[in-house]
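Take a look at the following structure, please.
The complex appears here without one of its protein chains, the remainder shown in place.
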Amino acid sequence: MTAQDLVRLKSGIPGMDEMMEGGFPFPSTILVAGGAGTGKTTMALQFLAKGAQEGEQGLFFTTLSEPTQWMLRYVSRFGFIEKEYFGKQIKYIDLGPFLTENNQPGRILEHIEEQIAEHMPQRIVIDPLTVVGEMISGSYRTFLYDLTTRLKNWQAVSLLTGEVLPGQMYPVELSYVVDTLVLLSTDLSPEGTRRKYLEILKMRGTNHATGKNLVDLSARGFVVQVGLR
Amino acid sequence: MTDKGNAGANDFVRIKSGIPGLDQMMEGGFPFPSTILVAGSAGTGKTTFGLQFLMQGARDGEQGLYFTTLSEPTQWMMRFASRLEFINKDFLGKEVKYVELGNYLRDEKDPRKIIDFMEEHITEVMPQRIVIDPITVVEELIGGNYRTFLYELATRLKNWQAVSVLTGEVLPDQPYPVQVSYITDTVILLSYGLSPEGGRRKYLEILKMRGTGHATGRHLFDVSRNGVSVQAGLR
Partner (left out) sequence: MHRVLTIQNVVLKLRQALPQIQGARKVLVTAPPQLINHVSLYIVCAPIHTGAGKVLFLSVDRPNQSIARLLDRHCNGGPQVLFGNPEMDSPPTGDVSCVTGLFAPKLMVDALGQLSDGPEARSSMVVGNLSALGFYNSNDRVKEFLHRIDDKLREQVITRVVLVSDKTSGYILSLARDFAEKEVDLSG
């Protein structure tokens, strides 16, 4: 008896859907983890842009309190995203004020859920998630646990980004609560150029490609070089 | 309860693990009763291992009980589990029962009360196979009482007359959760490495197994929607 297919949403990252039976399971939670400059925010935006193209609603929660102007400027550098999407198919929500004035985890989670109930998005991004640790009172791990639990009570593909500390492969406090774990990494080639990689370390319910794949990160956005390592 | 198969060299009753290639590494199966720690980092196949183990039991006429320490709704877990080709949906909710521990652990920090809660379900369901997945989350949620929890669990496990599989989430460079290993008879480690072509290979190793002659060293371990399996003889 073959298993019933999961509903999947296209990632928006060329080369990636083929690595995961056609797309991210819908609904599911994803952690995109990587060090600085590995392309996490770009990937997250590309993911939301794809959703907008497909007629889906997206929510972008930022924790770093970057003003909308900054975000629009960042986004307009990339060809893949239309400025017109912002405010409509992609709603930009700044969690910064919530985190600084009101650091009660319960209230932050409540606010996030209110936004989800209001807009009924198919795609959600929280970027970056790991900085929240310093900003809330109480246990960070419990907050993450609660956040992922709540996200799993809604029907969306939630993409969370996490900073990886040197010497760490991925943030262990999130790895077991998410359904999908994507690692972004870099190294220096023998010629001295910086190479970037994407690896799907885990994806529930999916036969996914394993191992590191070279990625190209440019003004066109994030592209997986299929078949190259 | 059906015939449990051949008694091993030490006259243990053994039950089939449900993992192809594994039983021959351990004199025919897991001793009954006993506890096993299956430790590994993200994506090494721990949850699939646990489900496969329970499905084998269901096919053999045994009752299984799956405790999750994540507080995800049953449907979230089951939807993904249904993708594993060895899952028989008719067993779900019956021969394989599912209990969410996560919500309980959020509010209850007293180790004895937690184990009492688990025991209520065990008494009601009377399983021959139990999975607690992952046990390492308990430490995060109850903090300082974790040690007491493990010792209490060790004592009660002996009374439960079941084969219990505890899964442990570890970072890739960590060997296994040492505290948990003190209370289990068997420790199995799932790990990964890079193949020469740059792909990810997964491995299974039996680190210890009380009272059983077992194969040692890393063996190639396959993880997919078809389930997990040990590639016998390959390293």
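Think of it as A and B in the order they're written, each chain with its own count starting at 1.
In this section, a contact is a pair of C-beta atoms (placed from the backbone, for glycine too) under 8 Å apart; a residue touches a chain by one contact, two chains touch by 3 or more.
Bear in mind that the values here come from a model prediction, so they are computed numbers and not experimental data.
Chemist: Based on the whole complex, identify which of A:17, A:56 or A:127 touches the chain you can't see.
Modeler: Of these options, the touching residue for the absent chain is A:56.
Chemist: Touching the missing chain, which residues of chain B?
Modeler: 73-75, 78-79, 82, 89-90, 92-93
Chemist: Please identify, in ascending order, the residues of chain A that touch the omitted chain?
Modeler: Per the touch rule, chain A residues meeting the hidden chain are 4-7, 9, 26, 53-57, 113, 117-118, 120, 122, 153-155.
To be clear about the criterion, only the chains that are shown with their structure count from here on.
Chemist: Where on chain B does chain A make contact in their complex?
Modeler: 41-43, 70-73, 76, 79-85, 87, 102, 106, 134, 136-137, 140-141, 169, 171-173, 194-195, 197-200, 224-225
Chemist: Within their complex, state which residues of chain A touch chain B.
Modeler: It comes out as residues 1-4, 6, 25, 141-142, 145-146, 148-149, 152-153, 168-170, 172-173, 175-177, 179, 181, 199, 201-207, 210-212, 229.
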